[in-house]
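Every protein chain except one is present and positioned as in the full complex.
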Amino acid sequence: MSCSRRDFLQKAVGGTLVSALPLSAFTLLTVDEARAIVAESKTRWAFLVDTRECVGCGLCVKACKNENEIPYDAPVTRTWVERYVVTKDGETHIDSPLGGRDGFISDKIRDEEIDPDDITKAFFVPKLCNQCDNPACVQVCPVGATYQTEDGVVLVDRKWCIGCGYCIMACPYGVRFFHPVHKVADKCNFCYHRISNGRDPACVENCPFGARKIANLRDPDDPVTKIITTERVSVLKDEYGTKPHVFYLGLDANVR
Amino acid sequence: MKWHVLRPLWLAIGLIAAILVARQFMVPDDFGVHGDSFTYNYHRLSNVQEWKDFPAKYLGRESCIECHEENFQKNQASPHAPIECENCHGPGAGHPDDIEYLPLNTTRELCLRCHESLEYPSSRRADLPNIRNRTHKRRRECISCHNPHDPREDDE
Partner (left out) sequence: MTTETIVHGVEWTIKELFVYPNEFIYWSIQIVMYPYMTGLVAGAFVLSSLYHVFGQKDLKEIAQFSLVFSLALLPVAALPLLLHLQQPTRAMEPLLTPHFTSAIAAFGIVFTAYALIVVSEIWFVYRKYFVEQVYELKGKPGFVNFFRLNVFRVLTMASFDISEEALRVDKKAAKVLAAIGIPVACFLHGYAGFIFGSVKANALWMSPLMPVIFIMSAVVSGIALCMLTYIGIMEWQAFWRRRRGGEIEASAIKGAEADIIDKSAKYLLGFLVAAISLELLDLIFRGYTAMKSWDILRSVMYGKDFINIFILQYTLGNLVPFILLILPGRTMKRTVLALLLVLFGVFMMRWNVVIGGQAFSLSFSGYMHYHIPVIPHSLETFKEGVFGALTVIATPFVLFWMINKFVPSLERNQE
């Protein structure tokens, strides 16, 4: 019937044109360009946290806020330190007042007194963005405002982010937040401006106890890489399949 | 043949064309897949350099030696050697050209970060020399008795 054939053509042409739109979103690389990018990048940044060394001084959090212009009094931070106190009754008490920005100078956890004799173990766990190999946050960004660089760091394009918050919901580790001034998504980026210019991240430099270290996994002579590859390290929440690149020494089973 | 049936199709095509045209003007030219994967590498390329150009604030203790050698050497010979100058003196960027004096934090809270007693077995915190803030010389700054550059010295 001529009517249905016309309608079919109508839809076929329309459908082709609609699919042309997403295809125009791709840039077409030449074979040489593609090969160049795919070839091994000389750098893959990773991080090592030694929870056995961390004393909860919080100087890292303070340094991060100053270095990365996160408003000092805002309750958001690119990196933070958590305190875990395990007591004899099997309870785990956890807190992170302002992310540990002012350190931990009270033994009360949320106004609860804990008798030191009840404590079986207590420790501090610094956390930051894991710069995952399969970052869920990048997958869900609707506009390509967040992405992974060749050297493994996940960045946010402040001029393109629409502030929908999907990346924040998608991160299993809770490292993302809305920047209160720029009104776009924000997170730790290993101080990309520092590591790309021969410096250490602010938190690494300002930790007096060597609990934080940065590594280039592709450099076999990197001493931190040697630790990661030869000693027993663990990661946070690997069940999500994100392949995090912040490795921990001394990570306890109680750590959330 | 009733051609008017196709009118809505022209409308649809017009809308899509308008979006594609808008795209030429509103999307930066370097926006695309820069890497192996559309999933993880779809972005505006120039943003990478924008982040690399972000100004650094902390300069590290090596940049303090030039003018402050005495305090530097004293500090490096003391148990406070691992502490960065900028931990207490704040980030050094702009000093001394734009900032004559770095703001110095002399509050008790700064020292308590490490030295407040928290009786935590299995944490290095317990190894540090510590006091109980509540009972140790309240209402005085720590530095009125202790020299932060070399805590072994008595400033009293």
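Going by the order they are written in, the chains are A and B; count residues from 1 in each one.
The working rule: a residue touches a chain if its C-beta (ideal position, glycine included) is under 8 Å from a C-beta of that chain, and two chains touch if they have at least 3 such contacts.
Bear in mind that the values here come from a model prediction, so they are computed numbers and not experimental data.
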{"item": "Displayed partners of the chain not shown (whole complex)", "value": "A, B"}
{"item": "Chain not shown: contacting residue from A:P116, A:G165 or A:G210", "value": "A:G165"}
{"item": "Contacting the left-out chain in the complete assembly, out of A:P71, A:P116 or A:G210", "value": "A:P71"}
{"item": "Interface with the undisplayed chain - residues on chain B", "value": "2, 4-5, 7-8, 11-12, 15, 19, 22-23, 26-27, 31, 38-39, 42"}
{"item": "Missing-chain contacts mapped onto chain A", "value": "3-4, 7, 11, 18, 21-22, 25, 71, 73-77, 80, 82, 92, 94-96, 98-99, 110, 136, 139-145, 160-166, 168-178, 180-181, 183-184, 239-241, 256"}
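Definition applied: only the chains that are shown with their structure count from here on.
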{"item": "Intercentroid distance (Cα basis), chain B paired with chain A, Å", "value": "14"}
{"item": "Footprint of chain B on chain A - complex, ascending", "value": "2, 6-7, 10, 13-14, 17-18, 20-21, 24-27, 29, 37-38, 52-59, 63, 66-67, 85, 102-107, 116, 119-124, 134-135, 138-139, 144-150, 155, 157, 159-160, 189, 191-194, 196-197, 199, 202, 205-206, 208-210"}
{"item": "Interfacial residue positions of chain B with respect to chain A in the complex", "value": "1, 5-6, 9, 12-13, 16, 19-20, 23, 31-36, 38-44, 47-48, 51-58, 60, 82-84, 86-87, 90-91, 109, 112-114, 116, 118-125, 128, 133"}
